[in-house]
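Sharing a structure with you now.
As you look at this complex, bear in mind that one protein chain is not there, while each of the others sits in place.
Here is subunit A:
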Amino acid sequence: MNVYLGDSGLAGDCGGRREGGGREGRKKQGGDCKLLGSQRMHGGPACPSVSPSPPSSPLFLAKWQLRLPSLLRLHRGPHRTRPPFFPRSPILEKKKKATPPPPPPPPIKIVTRARRDPQTLPHAGKVGTLESTRRLKEGEGASRMFRNQYDTDVTTWSPQGRLFQVEYAMEAVKQGSACVGLRSSTHAVLAAANKPASELSSYQRKVFRVAEHAGVALAGLTADGRVLSRFLRNECINHSFVYEAPLPISRLALRLADKAQRSWKRPYGVGLLVAGLDETGAHLYYNCPSGNYFEYQAFAIGSRSQAAKTFLERRFEGYNDYTPEQLIKDALSAIKETLQGEKLTSANCTVAIVGRKDDGTIEPFQMIDATRIQEIIDSMEAAEEAPPAEPSSMQEEERTSDAAPMDI
């Protein structure tokens, strides 16, 4: 409501408004409000024409009312003043009505993610709601997973009680090349398959020494793995400094798992096999991007790791009594399973071992050098110890005994 325009919301003109507005009108009529004098312009704050009561109704004004320039007082008589700003000539108003109203702004296009009709997908009928994801086959990757509205944020739950971002991070682990870990009661061995990014490049380093008594092998985003290795080294050093004793492996794995519980950061896209020596013997832990960790006798992660796991499942029960050499041989055989027919050479794999020797001294965590690995490979092939590997294409059921990754 614009008082200067006399826009009181009524039929609205002051009864005394001059038709034909403009300066001409004012000059003709003498301009100012007759009642209120030259200081009171028509339509100004003291102009009674903006009063709520209709201007056309005459009221008898008492003498005392004449002396009070009140907004509530009406004045009769023609207005000789113009509004201070815009003319409110009926001609212009008519013009205003003539122009058509501006067209409404075009509706803002809301870009939504493409939602594929589930019926058109090849596995239609096998899934229920849009939000559920099919258990994927080995090696397929996340490209076949449904995208859904609960997967943007690591802090968003899905109605089924899943954190999709964390599950996608675990998919990243499956993209990395294979890593294998196994342990006896005194020694732990980590092995990794080396896959160079191109023929010209060297392979990505996957096995890291964390302390004299511990090391990790990782699969997934190696950059994240580097960060976590540095963190683990720091933790071990701090513990060593205060207590002059090695950090027990279960506590090391716990600190790593705690680091995964950061709600403001994306999950670390790397799975770590943590192997090391303790007061109670050798230990092997697998740390997941979800923050879960378990102890294992033997485990394999990364792409085509199912073949290695099958191999290890057949043989793990005797591992506690294995000698270090036997452990290394089994680790190499497991890596061979993941190579899918490629020849296993010392250039293809990295093996590291940590343990306690018979005399009680510690054998510190170190990579076994390439010539020694080649010797072992040669002796294996000569003896033909390892049974022929089952092709991984026969592994249709995948992790049947596993629940969804969060179900612990």
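The rule is simple: a contact is a pair of C-beta atoms (placed from the backbone, for glycine too) under 8 Å apart; a residue touches a chain by one contact, two chains touch by 3 or more; residues count from 1.
We take it that contacts and distances are computed from a predicted model.
Going by its UniProt record, the hidden chain of the complex is named "Proteasome subunit beta" among "ATP synthase subunit a", "Nuclear transport factor 2", "Cullin family profile domain-containing protein" or "Proteasome subunit beta".
Shown as candidates are A:E167, A:E235, A:D278 or A:E337; the residue that touches the absent chain is A:D278.
In the complete assembly, the contact with the undisplayed chain comes from A:P248, out of A:G181, A:G220, A:P248 or A:G269.
Contacts to the hidden chain, counted on subunit A, fall at residues 241-245, 248, 250-251, 278-280, 356, 359-362.
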